[in-house]
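Entry: subunit A
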Amino acid sequence: MNNNLFWNLVLKDLRLYRIMIGVAVAAGMMALTLLPQGSIAFFVGSSLALCALIILLITLVQMAVIGERKSQTHYFMLSLPITGRQYVFAKIVAMAFAFFVPWLLIGGGALLLISLGPVKGFIPFAVTVLMYFPLYFACVIAAAVARKAEAWSMGVIVFFNIAINMFIPGLLRIPSVATTANGPVAIWTPELLLVLAIEIVTATAVLVFALWSQGKKTEYL
Partner candidate 1 sequence: MTQFAFEIDQVSKTYPFFALKDVSLRLECGQILGFIGPNGAGKSTTIRILMGLLHSESGNVRVLGLPMPQQQVAIKQQVGFVSSDMQLYQQETVEWHMNWIAHVYPQWDAAYANELLKRFNLHQPQRIRDLSQGERMKVLHLLVLARRPRLLVLDEPTAGLDPVARHEVLAEVTAMMQDEERAVLFSSHYTQDVEQISDQIVFIDRGRIVASQDRESYLESWRRIVLDTPLGYVPPALRALVAVQQTVHSAVLTVNAFDENLLSLLTHGGATVRRVETMTLEEIFVSSVMANRNGGQP
Partner candidate 2 sequence: MNSELHISQADRRPMYLQIMEQIKHRIAVGDWPPGTEIPSIRALAAATHVSVITVKRAFTDLEREGVLVTRQGKGTFVAEQVNLTHARHHEELQGHMQAAVSAALQMGLSEAELEARWRATVEKSRRKEP
C-alpha cells in the first residue's frame, strides 16, 4: 500500500471538512457551558450538543459520500496509484477522524462536567447515549459503501435521527435507569450495560461487514 498517498488522501479530506469540524466543536463547546446552569439549561445544552453532533455527521456524509459521487472527483482520485479499496478506506478513516474527534471533545467535556457536578448518576446514561453515535456512524458507512443510490445513506440518516428521539426517552423509562439517573452516584445498571454492549457489538459488526463487502467490489464508480 502506498502509505504516503493514503495519508495524503485522509489529510485532503480532513482539510475539506475543517470548517465543519470547527463549527461543530465550537457549537458543542458553547452548548456545554449551559450544562452546569440548572436543569432546564442542562436539558437545552445537552440537546444542542447532540444536535451539533448529528448535524456534523449528516454534513460529513453529505460531503464525503453524496457530494463526491455527484462531483465525480472519484474518477480523478481513482486514476492515482491506489486501489479502489484503499480509496474508500481513506474516506472512511477521514470521516471517522472528522466525527469522532469532536465527539470525544464534546462528549468527553459533557461527561467531565457531569462528573464534577452533583448528579453523577447521569453518567452511565450519558455514556449510553453517546455510544449511539458509533452505531449510527457504522450504519451510515455501511449504507454508503454497499449501495450506490444515495437514498440508502439518506434513509439510514433519517432512521437514526428519528430513532434517537425514541431511544433517549426509552432509556429513561427503564425502571433501574429512572431511579438512578438523577442520583448522586454513578451506577451501571445491567440494562444499561446490555444496551451498551449491543451498541458496541453491532457497530463493530456492521463496520467489519462494510469493509469486507467493499473489498468484493468489481466497480469503483
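Note that a contact is a pair of C-beta atoms (placed from the backbone, for glycine too) under 8 Å apart; a residue touches a chain by one contact, two chains touch by 3 or more; residues count from 1.
Selection rule, in plain terms: all candidates are chains of the complex that A comes from, given by their letters.
These numbers come from a predicted model, not from an experiment.
Student: Number, please: which of 1 or 2 touches subunit A in the complex?
Tutor: Looking at which candidate touches subunit A, I get 1.
Student: Please give the residue numbers of subunit A that touch candidate 1 in the complex, ascending.
Tutor: For this pair, the touching residues of subunit A are 1-2, 4-5, 8, 12, 16, 71-73, 75-76, 78-84, 218-221.
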